[in-house]
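Beneath this line is the structure, given in structure tokens, with notes to follow.
Note that one protein chain is taken out, while the other chains of the complex remain in position.
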Amino acid sequence: MTLLAVEGLTKRFGGVLAAKSVSFALEEGEMLAIIGPNGAGKSTTFNMVGGQLRPDGGSVTLAGKDVTGLPSRALCRIGVGRTFQVAQTFLSFSVLGNVQMALLAHHGQTRQLLPDAAAMHRDAALALLGRVGMAAQAGRPIGELAYGDVKRVELAIALAAAPRLLLMDEPTAGMAPFERAALMALVAGIARSERIGVLFTEHDMDAVFAHADRILVLVRGEIIARGSPEQVRADPEVQRVYLGHSGTRAAGRARRTTHG
Amino acid sequence: MEWSFLLVQALSGLASASSLFVIASGLTIVFGVTRIVNFAHGSFYMLGAYVAVTLVPWLLEFERSPTLFFVGVLASAIAVGVLGVVMEVTLLRRIYRVPELFQLLATFGVVLIVQDLVLLIWGPVEIAGPRAPGLRHGVYILDQRFPAYELFLIFVGPAVLALLWLLMHRTRFGVLIRAATQDREMVGALGVNQAMLFTGTLFLGAALAGLGGALQIPRVSASSQMDLSIITEAFVVTVIGGMGSVPGAFIAALLIGLLQAFGVLIFPKITLVLVFLLMAAVLVVKPWGLLGRPDAAAGRAVLPEGILDPGRLDRAGKVLLALGLITVLALPLVDAYAVKVGTEVLILALAAVSLNFLVGNGGIVSFGHAAYFGLGAYGAGLLVVKAGMPMEPALIAAPIAGGAAAALFGFFVVRLSGIYLAMLTLAFAQIAYAVVFQWVEVTGGDNGLVGVWPSRWAASREVYHYLTAVVTLAAIVFLRRVIHAPFGATLRAARDSAQRADAIGVDVRMHRWLGFTLAGAAAGLAGGLYAFSKGSIDPTLLGIPMSVDFLSMILLGGIQSVLGPVAGAAAFHALKDFFLPLTDHWRLFLGLSIIGMVLVFPRGLAGAFASLRRRPA
Partner (left out) sequence: MADTVLDVMGLRAGYGPAEVLFGVDLTLARGEVAALMGRNGAGKSTTLKAIMGLLTPRAGSVRFAGQDIAGVASYRIARLGLGYVPEDRRVFTDLTVMENLAVGRRAASPGHPAWTPERLFEVFPNLAEMRNRRAGAMSGGEQQMLTIARTLMGNPEAVLLDEPSEGLAPVIVEQMAEAVLRMKDEGIAVLVSEQNLDFAATVADRAVILEKGRVRWEGPIATLEADEDIRRAYLTV
């Protein structure tokens, strides 16, 4: 069943058309990457789907329900989880506290004035940390973790709301190559086993071509190519305006290492 | 109403707008480069006026020429600019990296110091300045007489705007200032000496304030109250125009000048309220002001220093807490004076904890918390004095009054963040102050109201002390509980990352609004208790100095601890009570103490205590 359907999304900033009638669909358990040069409208499109920006035209449908223009806190409640380009966590909380906070929000308990927050949802939070391989670090302040680990905790926070759709804005930005591959493998594993759809933007060609099921290429606010990684990599127009020589090479290498 | 009258009214509005712009442009330029909101900008304005009323008459002794008048005005501006340099080199340089709350407090310390110095040098009597030679006559416009000097002032604003534009776009200094407004560190890495740039900026900013003050001398007498009234207006102009934007300040000054000129015809008493309504309206539509931009640094994910970190009480903390409790209970055994001070400390401690609930826990730096304290006091006091109600229902009304005001103002406040939020809370506190001050029939105006006494059973100092102890301690324990509960954690989460909080499904604005209201209600309760402990209420309970007292308490106690503000309130109040009767220059003393506190203990008493204990033996 189609999880996410985006129809004709359009956004103007001043006189500039940042997104021009962008349409695509995403199935359950599918990983869809949006790539393109800087300023091509990836973030704009992404933020319109994620509720940070209100589109000027078009619609966003989640599992058959129109969610166009809903703020991200409302999207969260109907099953959309999100990670950010620069990981956003609660810096004064412990690793466990971060996930507990997400669970408090998920259960609608944020206005309770009397119970002790630190004692709530401990086991569920530990289980989520276990899924991303971070249970051993539960007691540490999140500010002490290496950045790659912070990104894993951010994933656990996003999973706390039991999402059907994950939006990941440049999930591997700022990470070491080794951490990148491991994080993307983790995401892909969770997405496939739990039938979560993942929409992500990315500049790291290794991450995109190794793990995406399908790829959209966005240039100047328009989709210029879409299809399987092989189709996109072979597209001469994509090579000319985006991949260049090194990107094409990296894409080929990534496909070979992951899929033989 | 005749057209000629309206025209003259408009012209006088333009003249005020022009003066206001000259002052506000300096404030906005200094903020842009240094990211410090300089409370002492109003003091520079006042000093400009005082230097000019001293210098210009002396110059005019030689020859009563327009040239010498303006030479005197410009010399005054330059002299004030030099004072700005002194402030930058001695103070600001040391606080560029401390949190903005401390910067505001430190520059407010300068305000207090300058107030006392002005009284020392020029005395308490207002000093009228000379009229400007050559501009003393009136001009007839459609049969209405309009002072030539006012007409001249109308042209000063645009002239200053044009000169500033040329400076900013056609000189290297100006281009560097604009670059530094965005990224100071990068400017330094490109080989520009930032220290010189900042000093130059402070000279420019202070000189503009001084110019504004010096130009006023033919219109108003120099007085020692000029500083706080003008700084509020200048804050409003920069917030409406967008902080750091000179053209924005110009537009905002025009709007305010005209609004005041015509507002006075419609609502003679509440022009100030109109101005603040304009500000609230602008900020709801454009949260960063007309031409402002969201602060680039706002999105950086750094852990702010000294934020609240709710740990459990360890053994030493428990011992201290027990000692404090015993002291509170044993005070009536000492003497009547100790009981009075003890009662006041308890009340102030509740106010300080409620403020820290916002500042430390919520990251909501309120610079006008006294408004809710004062409105709680008035809520209770008016019920007793005007409605003849007894103490008990009045004490219930106090938190309702404080909470209702906080809910109303908070609706606007929580839309903003950082320094904008601080300035908006300050502005709302000034509205509340103005209403209480001007609505003489109900509030008794400046004199306030007397006869706010407790019920008969609680009339003795000792019984009232125990009553206060029970109520304040219960409220403090409750607030501490809330900080550890999901609601408190949610406010902390929103403080750490509003974006992340939103993405996990938290309605950040709603939670901040509820938190603001709860803190306002707690402050209102403290205000109600305070009214009955004094037997009277007056507008100083809502004033800026009272808000600054509360902030000093939480700063002294340390905003990163839940109960530190209690210690801060005790220490601050005891010090003030001890030193106030000993000196005529308590403002000087208080100002220096606040600056000392910011420089020496940026983490407060609790922080100093914690780092002493953490040090290996």
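The chains carry the letters A and B, assigned in the order they are written, with residues numbered from 1 in each.
Everything below uses one rule, namely that a residue touches a chain if its C-beta (ideal position, glycine included) is under 8 Å from a C-beta of that chain, and two chains touch if they have at least 3 such contacts.
As the structure is a computational prediction, the values presented were derived from the model and not from experiment.
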- Message: So one chain is hidden, and I want to know which residue out of B:Gln182, B:Thr327 or B:Gln438 touches that hidden chain in the complete assembly.
- Response: B:Gln182
- For the chain left off this view, which of B:Leu68, B:Leu167, B:Val192 or B:Leu277 is in contact with it? B:Val192
- Item | Omitted-chain contact residue, chosen from A:Glu179, A:Glu194, A:Asp213 or A:Glu230 | A:Glu179
- Message: Need a quick check: the contact residues on subunit B for the chain that isn't drawn.
- Response: 172, 175-176, 178-179, 181-183, 185-194
- Query: Taking the full complex into account, what residues of subunit A touch the chain not shown?
  - Reply: 36-39, 144, 146-148, 170, 173-179, 203, 205, 241-250
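Here is the rule we use: only the chains that are shown with their structure count from here on.
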- Query: subunit A to subunit B: how many Å between their CA centres?
  - Reply: 43
- In their shared complex, subunit A is touched by residues of subunit B numbered 301-303, 307-309, 481-482, 484-490, 492-493, 495-497, 499-508, 511, 514
- Task: Using the touch rule from the top, collect the residues of subunit A that touch subunit B in their complex.
- Result: 71-74, 76-77, 81-82, 84, 86-93, 97, 101-102, 104-106, 109-118, 120, 143, 157-158, 160-161
